[in-house]
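A single protein chain has been removed from this complex, and every other one stays in its place.
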Amino acid sequence: MGKVLVIHGPNLNLLGMREVEIYGTTTLDEINENLRNRASAVGIELETFQSNHEGEIVEKIQGAAGDVDYIIINPAAFTHYSIAIRDAIASAGVPTIEIHLSNIYAREEFRQESVTAPVTIGQIQGFGPDGYYLSLEAAIRRLKR
Amino acid sequence: MGKVLVIHGPNLNLLGMREVEIYGTTTLDEINENLRNRASAVGIELETFQSNHEGEIVEKIQGAAGDVDYIIINPAAFTHYSIAIRDAIASAGVPTIEIHLSNIYAREEFRQESVTAPVTIGQIQGFGPDGYYLSLEAAIRRLKR
Amino acid sequence: MGKVLVIHGPNLNLLGMREVEIYGTTTLDEINENLRNRASAVGIELETFQSNHEGEIVEKIQGAAGDVDYIIINPAAFTHYSIAIRDAIASAGVPTIEIHLSNIYAREEFRQESVTAPVTIGQIQGFGPDGYYLSLEAAIRRLKR
Amino acid sequence: MGKVLVIHGPNLNLLGMREVEIYGTTTLDEINENLRNRASAVGIELETFQSNHEGEIVEKIQGAAGDVDYIIINPAAFTHYSIAIRDAIASAGVPTIEIHLSNIYAREEFRQESVTAPVTIGQIQGFGPDGYYLSLEAAIRRLKR
Amino acid sequence: MGKVLVIHGPNLNLLGMREVEIYGTTTLDEINENLRNRASAVGIELETFQSNHEGEIVEKIQGAAGDVDYIIINPAAFTHYSIAIRDAIASAGVPTIEIHLSNIYAREEFRQESVTAPVTIGQIQGFGPDGYYLSLEAAIRRLKR
Amino acid sequence: MGKVLVIHGPNLNLLGMREVEIYGTTTLDEINENLRNRASAVGIELETFQSNHEGEIVEKIQGAAGDVDYIIINPAAFTHYSIAIRDAIASAGVPTIEIHLSNIYAREEFRQESVTAPVTIGQIQGFGPDGYYLSLEAAIRRLKR
Amino acid sequence: MGKVLVIHGPNLNLLGMREVEIYGTTTLDEINENLRNRASAVGIELETFQSNHEGEIVEKIQGAAGDVDYIIINPAAFTHYSIAIRDAIASAGVPTIEIHLSNIYAREEFRQESVTAPVTIGQIQGFGPDGYYLSLEAAIRRLKR
Amino acid sequence: MGKVLVIHGPNLNLLGMREVEIYGTTTLDEINENLRNRASAVGIELETFQSNHEGEIVEKIQGAAGDVDYIIINPAAFTHYSIAIRDAIASAGVPTIEIHLSNIYAREEFRQESVTAPVTIGQIQGFGPDGYYLSLEAAIRRLKR
Amino acid sequence: MGKVLVIHGPNLNLLGMREVEIYGTTTLDEINENLRNRASAVGIELETFQSNHEGEIVEKIQGAAGDVDYIIINPAAFTHYSIAIRDAIASAGVPTIEIHLSNIYAREEFRQESVTAPVTIGQIQGFGPDGYYLSLEAAIRRLKR
Amino acid sequence: MGKVLVIHGPNLNLLGMREVEIYGTTTLDEINENLRNRASAVGIELETFQSNHEGEIVEKIQGAAGDVDYIIINPAAFTHYSIAIRDAIASAGVPTIEIHLSNIYAREEFRQESVTAPVTIGQIQGFGPDGYYLSLEAAIRRLKR
Amino acid sequence: MGKVLVIHGPNLNLLGMREVEIYGTTTLDEINENLRNRASAVGIELETFQSNHEGEIVEKIQGAAGDVDYIIINPAAFTHYSIAIRDAIASAGVPTIEIHLSNIYAREEFRQESVTAPVTIGQIQGFGPDGYYLSLEAAIRRLKR
Partner (left out) sequence: MGKVLVIHGPNLNLLGMREVEIYGTTTLDEINENLRNRASAVGIELETFQSNHEGEIVEKIQGAAGDVDYIIINPAAFTHYSIAIRDAIASAGVPTIEIHLSNIYAREEFRQESVTAPVTIGQIQGFGPDGYYLSLEAAIRRLKR
């Protein structure tokens, strides 16, 4: 039915292993596994990717152009300053969904600015790992039309 | 399985009838109908409410305390200045999900401030009417735990 | 020749009775009477409305859609924060003229911001009750074309 | 000896019932009862009023002109944005005392701005329910002169 | 019945000839002609003046002191920075009406600041060439009293 | 019943003698006398202290630790910049009430910032000399519990 | 002993004739006369110049290079925005003294910014016409060394 | 092949004669001479113009409409505040290139704002007199297409 | 003819001994000596005072009320934050002249804010020790009237 | 005659292939080819380099020290936040020219801040691919001296 | 080997006795004792000084000029506003090390501004009492060279 690329930004490789009081105990592998299960159930190809390197994420997004139907991205720290990722999203032209585990409105003020959000379809934030599931649902609903 | 209250803020009663180039042609009745269908399918009681009056919304939220499991709210214009609604959400103590039809990061700058968001679980924005569906899914997933 | 709706915002019902050193001694009834006289002289239907409730003004504007040719509104205090009224004006699509009795540039700084002005045709401010007369003239000239 | 009107803003109807760790367990009824007792002891007529509707508070203030000697108001959330209530206080011309239960200087930054304060006699904040008692004392001392 | 001086600021000599999609096709000569007709019809002496030089406008305003009853000025670009013109208006003491063709609230943010407005009677903006006509009406109504 | 220390900040020694149009004609001695009378009537020990020296006020507050039940302080000019006094209040740990004679919200903007307020119980401002009386009442009510 | 050029900025030609409650009744001619008398008494050549045109002031300053020992300038309104005059002062290299009749710290906030001051020797402000006399004294003392 | 107008703003007539440590020793005449040589070599008509008067520059730009193919302008000090020149450029509709001798990013902060830049094709800054040569090359390359 | 009090703020006791490249080699004693000579020559009583203690300066100003005709003050570092000194000047009611040795507009940005200036007659800054002489002349000219 | 290094920042590898309505259809290869042709024509060695990785660009700049005469860099998104690249330019000490394809003054506000510009010779922006050619000309003119 | 002066600012005399959860239980005497031991071990003369009075600290710093090799200062609250202490440090010319017990970056925002830091050698902050030891080491290392 389509192809979805899920990109996890810096430090998300530690998910579920550190700062569990904030981010919970679900690991990134478990999240990816759940997403893959859901995707295959509806006949969607799903690829996951994590990097702590801005340049690698930029190039992953560039590579998605013409190959992927939707990008789901949790830019993590890059959300707040990586104009390079913003430009990559705008340039690649693949419809993109932004997801955050925590409610960024309820944290430090600098986390409330998103340089990437204006070039995405929309954001889902605050729902923990469920946010990834909901992002995938958002993509599925659009692919189904 | 639980009860969900959906609150629509000011001017949303015109949805689907005016400014369709921005908000699409889906009407509020259609959205509510869809939500009710999905809710009944999973055994959830769902109530919908629209008001252009800040005070009425405040009191609707107050009344939900002890009666409702989750509130889904699109505060519309009130998002940006109604501290009364913010205080009502904090005071009622009912877990609340904020939803916006359009991507507020891609519109006027004043629409990027949300006084209500810090006291909610999270936000879903930019997905049009799908946002309501996703918000309900978020509530369902939490109710199921 | 057409229909004009005149909306007076909060506290304008006290006009001419209190703070006369600022706002003068003309009452709202006298203003409305003068407007009606001028309107009937040129064959225009004119309705006046005053409310201290934001929600009522929002709904009055919504109701004007498809029924009224021009709205003349003095949002008073709501000028500075009621995004709900702004959205109602944008949503109703009725061409709207904003009027202020006093010169808001010569008062407190917070009165110099108008959240409603960007979605109106234009503003007339500082001319006291004459401002209503001039607003009506502005509407008449446009209706005559 | 005179008449005092006590106005309670939005969400104060929940006082003592919710968020008791912040606002304590005294209910609004108990506060009102205490105020009435103190007032009758010194021969003052005292009326209390609570509303979650900005427009109703505006009109209550307007109605106090010429009838009430002092207004004691806890505008709650409206403190921070209701220019309509500010204008009503300025317009009605009844000397007004502003009271807050919590110390607004020790909370979120947006709670430190009061749009109503500049048109009042003064403020009493941070003393919990005692603040109402002290506000009434302030009025009594002025009435006695 | 009195004398009115109409001052047009920089680049208004191009009116109706360039950027017609913003400012329309009415030329400055046509506007002046219409104003003169209206003025003579009510027995008012009317002088028009256009300059791209700040200093010339300052001196025109100075010269109006004691000779002119009302000034109608469209300061155009000077609106936003010419404190010299502001001081000239304040110094000359001739009641002054500010007019803008476009709705400055709906344009670039820097156009929303007016350094001249605080020393004028009021402003009329957004009505295109009609704004001049309305400004003259405002002056006429005051001259008639 | 307890001990209260009243601290008057810089220039308050001139109270009642200069700028009487702003601060009234009551002298600091009269205020202190009234406070002492009220305190002794309810069995409270009350000490008053005035200084124009920040360091002396800091040390007076330090000395109150373990000796005084409540501090009532009018930091006057120091309100707006003396972080040293703020730190002394926080460090001494004696519950402190801040009082201002005038309504600081209705004066110059810099007077609306209080660096000391966040570490106090609350503030009473705008009631002139009555403010001291009300502050003492606030302390008495707390001591009585 | 040297040569001094005194430059008066826009609207100063009206000095002593308008807004006398702010600027007093001394005219510019009287000020110039007094300066000339003082200058000739100490053997200094003194030239005075007034203009409402920024460009003329720029060129007067340019022309002073190599010919004049000190410039005394009251830039009036240009103080706050004329970077062209600032650059002319810096470029001409003639030591320059800035003078203001009124105390600009006690007026509107925008008058407290001086774009010219950083490239002058110093400023004398608030002393009315005496300020010119003091500026000349400042120049004389430097010429005498 | 076309016609180019080169406009030099205020104080540039002093170029090469004063502040040589910043701007170098090349005079404006030498720059103009070099530009004319280069222009004639490629068959372009080139006119140069310098003025210290904002109004003259506005009118020079206005006059270029329909007559000139490209404007090269160094607005100098006017860069930072002359909205009149900005409006003239936008109004005239002649493609315009902005040039600065020094690197304005490495100087005072106020020099980093350009009110004219948004309505030009682009800017060349920091290359000293070479900047004019490069600006002409930019125009030539466009004329050649 | 009158009495003048000269107040030198913190660190001015080091004048002429340290940082001579900024402040020159004239010592405070020499400045005071010169002022006394000039004062006695015109029959004025002159007192000088230096303190590094804000409280002492506050009290010196308080003591001047009713005893001194003019205060000349160089608040030095206190210029930028001592609201206590500002209040003392306003409270004492003695006309006050502010003087700075260096041109504060040409130094660090925080030195360009003066909290004391709004309550003085005027300021003289940038002329080094001459500034004291000029300040005294300003006082003399006023005393002579 | 010398050596020039041309560095292209993130997403410029997509040039000419995506967002052609903004950036045109010229590819990076074509730009590099043109630059090489021009360079070899004048006997300059020219190397080109593109990277989406900030660290690689930092190291490329470091490596240029002592080897390259001029760097031409289009930092793209890094322009606005990469202080690391700024420090590399300052540290390497190779004279650097900054180039932008689009006019950054006419785009989003965040694109108007350049953290790299203050340490470069100058910038050329808005001329599309011509900007590279002009940058090379700027380097050539300097190499020729 | 040299002489070091250690200055402790306001409220540090309470160290170890109050707010121990923030500042720990080490007293100022213990810190001073430790510093003296370390100093005598390496042959350095060390003097300690604590004051709650800004003026005393200013004068202590002034007195150190020519007598002391290094000052170690914890300005405490004065860090954030005492320009008088800053000027004293700059004026005395004794190399100065700034130390803070807590990490000021992790506390209230106003604690992140240091007016004294720019005129010191450097800062050591966040290490509790160890910070004094490290500051002394920094001085020792420099004295040893």
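Chains here go by letter, A, B, C, D, E, F, G, H, I, J and K, matching the order in which they are written, and residues are numbered from 1 within each.
As a convention for this text, a residue touches a chain if its C-beta (ideal position, glycine included) is under 8 Å from a C-beta of that chain, and two chains touch if they have at least 3 such contacts.
Owing to the predicted nature of the structure, the values given are computational and were not obtained by experimental measurement.
Under the touch definition stated at the start, the shown chains contacted by the missing one in the entire complex are A, J, K. Remark: the omitted chain is touched by one listed residue; of A:E54, A:E98 or A:D130 this is A:E54.
Residue-wise, the contact with the chain that is not shown comes from J:G55, picked out of J:G2, J:G55 or J:P95.
Taking the complete complex into account, residues 9-11, 13-14, 18-19, 51-56, 76-78, 80-81, 110 of chain A touch the chain not shown.
Although one chain is hidden here, its contacts on chain K can still be listed: residues 103, 105-106, 114, 117-127, 130-131, 133-134, 137-138, 141-142.
Think of the hidden chain as still there; on chain J it touches residues 53-56, 58-59, 62, 65, 81-84, 86-88, 90-93, 115.
Operating definition for what follows: only the chains that are shown with their structure count from here on.
Number of steps on the shortest path from chain F to chain I, with steps defined by chain touch: 1.
Residue contact pairs shared with F-I exceed half only for one pair among E-H, G-I or H-J, and that pair is E-H.
The distance from the centre of chain B to the centre of chain J, each centre being the mean of the chain's C-alpha atoms, comes to 48 Å. Separation between the centroids of chain A and chain I, computed from CA atoms only, is 63 Å. Among the residues of chain A, none is in touch with two or more other chains. Viewed as a contact network, the protein chains fit none of the simple shapes, being neither a path, a ring, a star nor fully connected.
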